[in-house]
Each structure stands twice: as C-alpha cells, then as structure tokens.
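Only one protein chain is missing from this complex, and each of the others stays in its spot.
Take a look at chain A:
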Amino acid sequence: MSARQVAEQVLDPELPVLTLADLGVLREVSEVGDRVVVTITPTYSGCPALDEMRSDLHEKLTEAGYRDVEIRTVLHPAWTTDWISDDGLRKLTEHGIAPPSRIGPRAVGPIPLTLEPPKRRVSCPHCGSARTTELSRFGSTACKALRRCEDCREPFEQIKEI
C-alpha cells in the first residue's frame, strides 16, 4: 500500500466512523523513498484529538514499513466542514449524526451577527423527518451541536457548519 493509502485509512479518534481523509483534515501525503511527510490541519483551535491523530498516523505508517515518518501541521487555510467528503457526510448520517450543510466561502466584509438561532433545515438521522429543532449550538465535542426531532422525539447530534 502507498503511504497515501495507509494515511487515508486512519480513523478520526473522536468520530471513528470517518477516516482522516473523509474529515478533510488530511491535507497532503508525500513519499520519497522510505521517507513520508504527512500534513494535517486541526478542526478547532482547542481540538484535543490532534495529538491522537498525529500518533495514530505515525503508528500506522510505521506498521506499514515506513521508517522515516514526519507529521506536519498546517493552520492555513483554516479547516471548514465543507472539506468533509460526500462519503463522509453519508457515513455520518448512517451513524446517527446529522451532517453539516455546505456553506461555501464566506463573503468578505464584517462578520454578520446572528441574533436568533438560524432556521436551518436539518433532517433527523433516525427517521428522516425535517421537523427538528436545535437544543444547543454546543455538544459533546467542539464540532457538534445538539438537536431534537419533533416527530420521533429522539435527540441527535449534528456537525455544525464552520
């Protein structure tokens, strides 16, 4: 297997249904002989999973026979949920986590203030109903919001758009 294939299969430590490639944090893998340089980017400034990702990548590549592995971090450009692959969005839904909507690049100029919770259409990952409400912008990890389905009444998590 190429170093890229090995790195792409490493799972996210906090959302182990996604690979680092699905999540869009794996930015680059370059291989010259035995030497591999992998570049990743953090999702949030305080994401505690970054160290885990780094050591998981190191471990899997070493297991695959690469002797000289360097993991680099890039902060720019900043991660956005738009980098989660289509495959990643599908896997999230299958595992009961509502995926983020695509947001596109932000318009230039002052950052708009949002005075009421945005009325986004988020479908329930359990029953598919579109009648869901946001309980909190904040959830069990930095990247998730908490919602509830008004039809099946189940609470669920959503990856919030950034």
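The rule is short, and it goes like this: contacts are C-beta pairs under 8 Å (C-beta built on N, C-alpha and C of every residue); 3 or more make two chains touch, one makes a residue touch a chain; residues count from 1.
The rule is simple: contacts and distances are computed from a predicted model.
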Among "Cytochrome c-type biogenesis protein", "Phenylacetate-CoA oxygenase subunit PaaC", "Cobalt transport protein CbiM" or "Inhibitor of KinA", UniProt-listed name of the chain not shown: "Phenylacetate-CoA oxygenase subunit PaaC"
Full-complex contact with the absent chain, from A:Gly24, A:Pro42, A:Pro100 or A:Pro125: A:Pro42
Of A:Gly24, A:Pro100, A:Pro125 or A:Gly139, the one touching the omitted chain in the full complex: A:Gly139
Those residues of chain A which, in the complete complex, touch the missing chain: 39, 42, 44-48, 51, 54, 70-80, 110-111, 113-117, 135-140, 142, 146, 160, 162
